[in-house]
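Step one of this worksheet: look at the structure below.
For this depiction, one protein chain was excluded, whereas all remaining protein chains were kept in their positions.
This part shows chain A:
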Amino acid sequence: MSSVASVHSLWTVAAGAPDRIPAPRIEYAQLSPTLIVLGAAVVGIVIEAFLPRRSRYYAQLLLSVVSLAAAFAAVIGLAAGGFGSSKAHLAAMGAIAVDGPALFLQGTILLVSLIAVFTFAERRLDPAAHGNRVDSFAAQPAAVPGGTAEQAAVKAGFTTTEVFPILLFAVGGMLIFPAANDLLTLFIALEVFSLPLYILCALARRQRLLSQESAVKYFLLGAFSSAFLLFGVALLYGYAGTVTYAGIAEVVSDGAKQIDPALAGTMGNDALLLIGGALLLMGLLFKVGAVPFHMWTPDVYQGAPTPVTGFMAAATKVAAFGALLRLLYVVLPGMRWDWRPVMWGVAIITMLGGAIIAITQTDIKRLLAYSSIAHAGFILAGVIAASRDGISSVLFYLAAYSFVTLGAFAVVTLVRDAGGEATHLSKWAGLGRRSPLVAAVFAVFLLAFAGIPLTSGFAGKFAVFKAAAESGAGWLVVVGVISSAIAAFFYIRVIVLMFFSEPKTDGPTVAVPSALTSTAIAVGVAATLVLGLAPQYFLDLAGQAGVFIR
């Protein structure tokens, strides 16, 4: 009870005015991408409260598109101003990093979200109900599916335009997540983007039972994993006495240099560091969807409304890998020899597990979910490289993968039968005969997933495996190539199914989308081909962005 208690007592004799607390310095201009998006989300909520129902859809769509485009322009402006390289620094009193990886990932997330807004706003696919065009979201999500309240809501032409501000809140959290530079900001950003996603999952117009079930599963498991992450934060705080990345990294690398004897039990205690770091990694690997923590992925991807699935699969992965990279490269580089073997194991079972289980799937959305797990494994191979090439290859892979994913899920929304989307693989048989264009576009995405040359998937996979091999992870690359081959099998199987089998007479129809979904798919195809045919410019861009600020 000696020196610990004397550090700060429970009462004080001072009666004078307390010292003036200096106001924190906030660099609003450098934080503008996040602030624009979060501000627009708040405005969106106000629109919901005050605008008449008829005009809300257009107002929300316009607001979302404009704000995401403005935030993307702000990111470009910051990058052009040198904040990605020479002027990279820590903003908001060290809470948020403005550096190359952060700006690159924020730009990617914003572009992906912009396209996701188009798929959210699509109103041509479902047949009109009572003369009103409807989108993929429930008329009134609070109403019991099939009940009188819901029928009344459908008849009145209600739509859930709240999805746009909810999406913007999620995007705001995702922008902070890869830029967070202390563990508190990391945790808050995680919750800010997770909570809106839980809600979005429950809002499907068709098959709401599945949708609600996926939301419950996602919510319970997500909250469970974020509790683990928070306990990891607590232990690391106990270890280092601070939650800033630089502060923890210093204690990790300097070891027990100058430690108060009274704190010898906690500060610099390796048990706290190892357990805390492991719990933190657990929370992040859950969001990434790596194998021991992947159980939620297929159910949530299948049950959520398909536009939400596309957004979630693309943007969450980008944000979570950004945070994982920063954590491993900035906070824990000093214990590289401890985390690398663990991540080796995780990467191997993720690649093999995702690829092998995907073979047995019969639902196209579950198939894409398991393929996303396999891809998480490939990206982890780049993370393990622990080199500058590792960072830039992961950045490139994430950009390439997210556009392909978004495009693929947008195509899934088009293939429909009487019950909504026809996601069972047997229904996709002969799609190539019935509507060659849609099938060809989907084939392009599948080839990109499989990593066939001349697509973005090949360029990304090559960069990631090259970085891993150069850092001495040769066996990891061998496993990666083997699981790529396994994965290629089921991608090609879908292509064969679409083009070389007879279409069924009662097969699904392919809905003709409006310009919104067409744009989303076109951007996906364009990104796939451009990043595949001429990846050099974007590889250079990712290479320049590949330095973290500490």
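In this text, a contact is a pair of C-beta atoms (placed from the backbone, for glycine too) under 8 Å apart; a residue touches a chain by one contact, two chains touch by 3 or more; residues count from 1.
Here is the rule we use: contacts and distances are computed from a predicted model.
Write down which listed name, "Glutamyl-tRNA(Gln) amidotransferase subunit A", "NADH-quinone oxidoreductase subunit K", "Spermidine putrescine ABC transporter, permease protein PotC" or "Arsenite efflux ATP-binding protein ArsA", is the UniProt protein name of the chain that is not shown.
"NADH-quinone oxidoreductase subunit K"
Out of A:156, A:220 or A:534, which residue would touch the omitted chain in the full complex?
Only one listed residue reaches the unshown chain, and that is A:220.
Thinking of the whole complex, not just what is shown, which of A:230, A:319 or A:498 touches the missing chain?
Touching the chain that is not displayed is residue A:230.
Using the definition of touch stated at the top, determine which of A:202, A:351 or A:516 touches the missing chain.
Considering all chains, including the one not shown, the answer is A:202.
Please output the residues of chain A touching the missing chain, sorted low to high.
1, 4, 7-8, 141-142, 144-145, 184, 187-188, 191, 195, 198-199, 202, 208-210, 212-217, 219-220, 223-224, 227-228, 230-231, 233-235, 237-238, 241-243, 263, 265-267, 298-299, 302-303
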